[in-house]
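Left out: one protein chain. Kept in place: all the others.
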Amino acid sequence: MSRILMKGNEAIAEAAIRAGAVYYFAYPITPQSEVGEYMSRRLPEVGGVFVQAESEVAVGNMLMGAVASGKRAFTSSSSPGISLMQEAISTMAAARLPVVLINIMRGGPGIGGILPSQADYFQSTKGGGHGDYRVLVLAPSTLQESVDLTMLAFHLADKYCNPTMVVADGMIGQMMEPVQFPEDYKEEPLPPKDWATTGCRGRAPRIIKSLFLDPAMLETNNVMLAEKYKLMKQNEVRFEAYKINPQNRILLVAYGTMARICQTVIDELAEENISIGLLRPITLFPFPGKEIFAEAVKPNIKAVLTVEMSMGQMVEDVEAAVQGRKPVEFYGRTGGIVPTPEEVRDYILKILAKKTPAVKSWKG
Amino acid sequence: MSRILMKGNEAIAEAAIRAGAVYYFAYPITPQSEVGEYMSRRLPEVGGVFVQAESEVAVGNMLMGAVASGKRAFTSSSSPGISLMQEAISTMAAARLPVVLINIMRGGPGIGGILPSQADYFQSTKGGGHGDYRVLVLAPSTLQESVDLTMLAFHLADKYCNPTMVVADGMIGQMMEPVQFPEDYKEEPLPPKDWATTGCRGRAPRIIKSLFLDPAMLETNNVMLAEKYKLMKQNEVRFEAYKINPQNRILLVAYGTMARICQTVIDELAEENISIGLLRPITLFPFPGKEIFAEAVKPNIKAVLTVEMSMGQMVEDVEAAVQGRKPVEFYGRTGGIVPTPEEVRDYILKILAKKTPAVKSWKG
Amino acid sequence: MNENAQAVFNRPQLFGEAVTHYCPGCAHGIIHRMVAEVLEELGIEGRTVGIAPVGCAVLIYNYIQTDFIEALHGRAPAFATGLKRVSPDLIVFTYQGDGDLASIGTNEIIHAANRGEKFTTIFVNNAIYGMTGGQMAPTTMPGQITATSPHGRNVKECGYPIRIAELLSSLRTPAYIERVAVYNPQNIVRAKRAIRKAFQYQIEGRCFSLVEVLSTCPTNWGMTPQESLKWQETTMLPYYPLGCFKTPEGEVKE
Amino acid sequence: MNENAQAVFNRPQLFGEAVTHYCPGCAHGIIHRMVAEVLEELGIEGRTVGIAPVGCAVLIYNYIQTDFIEALHGRAPAFATGLKRVSPDLIVFTYQGDGDLASIGTNEIIHAANRGEKFTTIFVNNAIYGMTGGQMAPTTMPGQITATSPHGRNVKECGYPIRIAELLSSLRTPAYIERVAVYNPQNIVRAKRAIRKAFQYQIEGRCFSLVEVLSTCPTNWGMTPQESLKWQETTMLPYYPLGCFKTPEGEVKE
Amino acid sequence: MPGVIIDKGYCKGCELCVKSCPQQILSMSKEITNRGYFSAQLHDPSRCIGCRICALVCPDGAITVVSHGQRYELYDY
Amino acid sequence: MPGVIIDKGYCKGCELCVKSCPQQILSMSKEITNRGYFSAQLHDPSRCIGCRICALVCPDGAITVVSHGQRYELYDY
Amino acid sequence: MSQYEVTFAGFGGQGVMVAGQLLSYSGIAEDKNVLWIPSYGPEMRGGTAYCTVVISDKRIGSPIINNPQAVCIFNPPSYEKFIPRVKAGGVAIVNSSLITLETDRTDITEIRIPANELAIASGNAKAVNIAMLGAFIGASGVVAYETVKKVLEGKLGKKKNVLEINMRVLEQSCKLAAESVRKGKRL
Partner (left out) sequence: MSQYEVTFAGFGGQGVMVAGQLLSYSGIAEDKNVLWIPSYGPEMRGGTAYCTVVISDKRIGSPIINNPQAVCIFNPPSYEKFIPRVKAGGVAIVNSSLITLETDRTDITEIRIPANELAIASGNAKAVNIAMLGAFIGASGVVAYETVKKVLEGKLGKKKNVLEINMRVLEQSCKLAAESVRKGKRL
């Protein structure tokens, strides 16, 4: 298996193709337009189809039509484009359509900027659309992981019949790293797509829908969805523990590019004999809250520090997980500014220098 | 002041007019189409304008244009329609545009149903759009309060230059109660709209925008927004304490129609000498978390019970507020089914009957 | 039925048993039946997937017994594009109302038509939002009273009704586009021919095809079914002329 | 400048000092200048609010010194509708690219035009998505190579370019719609006349007005500025004929 | 002889068939169906020419036209 | 005598003026502006007819045309 | 009485919603708290329509009223749906013009009123809902007869003709119902 130097956006595009997703619907937007440009060259070679849609609203709906007949299809976009898909994403969840979406996040809100950001955490994990639903959210921190998680996203989408999102900041889309594609890609067996609308010759007609005028039916649908989300919480929580050990004095929580920066800080501080551990969520939903709790309560931990490229979003889930047992601190930058290792390091040292902070009675 | 019997949707419409919002942009959707129907009769009488837009996407953007010149304008819609406005709402927040939105929530996700629901809590309070931003969210539980909070929404929107939402379930839109409109409506003084684009004769041009290509500027914008949200948390938390007292054995948390149902249950149980208190958030953002914490930790409280017309959304904020100090229970129905007083009562009795439940080590 | 009697007109087999939820006399029923008959006659029901709109016809899947996907409001052409592009052997049709297609979904239908997506659209123009209770549509007639135009559509404020067949026909990409009506048996027969033709173009993989069917909404028009058909003829027809606006052949000659 | 010399052509006052961010030779600059000149000449700059698009022209507010609102991608007509309806005394114009207006924003422009919103649109058609790095637009020419049509636009898959002036002119609501070009001085002069006319219609409260200006994108077309103007003339012009497509007067006569 | 069968389960009493029968041999019955509608009925079967117009206009697929032998085709449907 | 003033601060060296001057009296200078462009220059001022074409086509508002006295107007702009 | 709940149920077109609204206005006129809740949902067109009115001296809590003290039943399907829901000890006003169904329940008072006949006889076949409303107040006394009269006057004051007919129907049915209650019919 050779290592190929690729731009993140292109690596993700190729990964999708390797996972058999040769149907791509998208609308250009920085910083992920290279996905579409790559696809417009590659898909004709593999017999796939790329439709450049008239808008992201159309994209979301084209995807539902595409996966309805059982094929793997996906899109990529960036923050404002993803906002335009919220009605569709809610509907994919309701109608159990295994669509994969890639969000290469940029600075917001509004038109914002085109530089990297992690400020769509709420949108992706809490559901930016209406109604009770959840999207499975994967957050890679290297390009190899971008490849692996993109391929996994298609598998999980099919496994749970649920929209699945890969969220990465613009940095991951734009940088290059060597990546490897599995040569004999095999997936765990998946349930048959016995719901796909492929024409009803020889069987009863199938209907894919999200409207349930009878409230009891609609509630049943919601309860079935909730069971699925529970299953995901049981089976699909993924995270990486980096240098986590009983000596840790601070527990860092960060994902994506931000986690790599934290790793650098941890390595540097380790050389100064300051022990810091990092718990890096790989799935943002389901969130590794239980695991964070377990680490946070360890006696040596003075505080949990969440670092994000946002004003503080994941930190709410971290706070909920820690349940007031340790102080939860936050450091973040926004607008395309990425916290540097130095900034994170300084913040850590500041926390360590503080007089043992009491667990606040209410986080305010 | 005479009491007029009105449908919720019409009461909200009239309240907006009384608050000086005579510009209304909307697209029909059940269960709130009466707002537009009322407006199409009333606005010509008061010199206002109603544009029935081509879509909710257009509505969100028309509203930004409308309020940009300093006028009060608003829309009403229901869940899927609000999902289509997420890019616009994120942008209103970024560009500080005081738009008021009414969401008469219906069952979701997807097309769902047309019956009442509270399943857009996440969407409205966490931000369904991209980027770091917050919407001020008001949740009335009676028609009189729908009138009062609608009028307040325009004031708060102007005060904070922030999109402000009134969320009510379809029940509130459809039912009738007598309401009163203030005769001499006066508002606290507001800052001058010295940002409005009214033509630059005699002054420097004004620009309303959300794009900041310079990351430092974009971050500054985000920090300024964050300060505003902090101010809101300090000054605008609103809630109602219903029969809250030291004897309470369960603390109920519910809003909107659901809170009324809980009040009935509390009254009934009071007659059986079972003391239950209700903390009803009126602002969903900012959330009265501190107040919930303060009540929850009181010694007699065995558990906090959140009741919602959803699979459990606000309960996450309640859990975060309670910080593991008391068990947080949840009861909810969805799809247009509203939990009845009997169901809530039964659930309360079940909790009270439980062997003193330990605070779970992790909520799972 | 008498022993050697022969049914010369039957409820199409493709219709299930369900009684529709439509109001008495609503032309949606006539149009549904024609679609079912055509699918049956062409023998394509086994490889057809319909795309249901949001609108009164949202439950069409309960009546026409083929696979169906329910689209979001206005987005049926996007669903159809996605489906047909990944499964070109399927016969894909959308069934859309005028609020759905000519208001919220204008962008999707224009671009699907312009890309020449090879599916078929049955566009049911009843000059009103039926399902939500009779609000003004972009196709509402000048002066027509609706729930949101209580004094009649004012063209000075809301503009003139949009003529979708004409609008789409002005695009350069080849397509088959025809407008038909159902106000009397002759026109019903013509309408069915147009629908059949639209599917035939798709079967041959030729082009995008759309049939605009002038329909009725007795309930929200506040008329009897019979009056509604009369109003369709006398008020709608002069503004919405019938006929074939575009064929791929015509384009080829160009 | 010599003592008694007289400037017979000046950088318009309404332009600030800022050097634009446009690529050398990009026609956006020419079109900006014409808009600024017209606003100045008509003396309406003090009551004008522009709506900026998302596209290369997003920073137009740095160059033309009037009030401005930055719209979301494609939604400038909705912003303009909102603004003009609540403040009818303002002069409101949108400035939109072809990706913005003819792709994501098709619905908004069609319905604004159809409602007869009384604002002015300057539609800059450069047959490509400039800002995002040269992807195919709905207006991209058949065979044109772009970042997402590496083998040239294939009309069998993507359909033919959309002609916005013609499409909008097919609507019944009165409007002023003209297509102009900038590939030589004669046409620049004609373009400016059309822009002036468009604003005049608005000043008189007559109708919606739109000027489609054929533009260039030397950077993403991969041509020199001069070659770009040539390509505009030789390749775009035959498909996008110049001229006035619609006037409210014409409509009144109808 | 041609004739029509009206399925009362489907009929919603819209009267479109009644109004369009060229022979004017359909009318509304006074009976209420179990959905609460008055349904159409054939009051003069002998004059039916089997032209199928009633079935063509029926929005509810309630009408079957039968024939044994001669009938008039006004439309080639 | 007419003449043109080219503001090097604005000129991006696109050459459009050079290519369209009917008198062919504009050319590109070899100097690099502080934005890194070669700017246009008037190399034969005496032949300028003040027709304004160069200014008309300049996308950067870099050109002012001046005149004292007679000049040719090719366009009524 | 501190809180009283009544459901009006019938075919769409029988004036069920308006009956509930008239009662609500009467409650307001008597300075009570009032809540009117429509059936709002995916009822089939041509199906049943219903609304519930709550009248109370106190703040009204739950708008979910599954077991009202009284029902006014205009047509057979509603009879089947709502009779089982009436609170024990409650009242059912039944439109005997259309309803011949019977119930096994013995814990409610059923009052049968030939509402259609009353209406037709009065010269306004549409007054069915007024007949039912009259019967309800006659039987329940939740609001005063005079109050309802005033409300009707207020709403229909301009249409003297219609008003008069309605007044007559209201009075007749109110009396009829009051009498039945006095006679303890079908208790």
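For reference, chains read A, B, C, D, E, F and G in written order, and residue numbers begin at 1 within each chain.
One rule holds for everything that comes next: contacts are C-beta pairs under 8 Å (C-beta built on N, C-alpha and C of every residue); 3 or more make two chains touch, one makes a residue touch a chain.
Computed from a predicted model, the values in this text were never measured in an experiment.
Touch with the chain omitted from the figure is made, among A:Ala13, A:Leu84, A:Val100 or A:Leu115, by A:Leu115. Chain A meets the missing chain through residues 3, 5, 31, 113-115, 170-171, 174-178, 257, 260-261, 263-265, 267, 336, 338-342.
Methods note: only the chains that are shown with their structure count from here on.
Annotation: 59 Å between the Cα-based centres of chain D and chain E. Chain centres here are Cα means. That of chain D falls 64 Å from that of chain G. Chain centres here are Cα means. That of chain B falls 55 Å from that of chain E.
Contact with two or more other chains is made by residues 12, 35, 37 of chain E. Shared interface positions of chain D, i.e. residues touching 2 or more other chains, are given as 54, 58, 70, 72, 103-104, 106-107, 110-111, 115, 138, 158.
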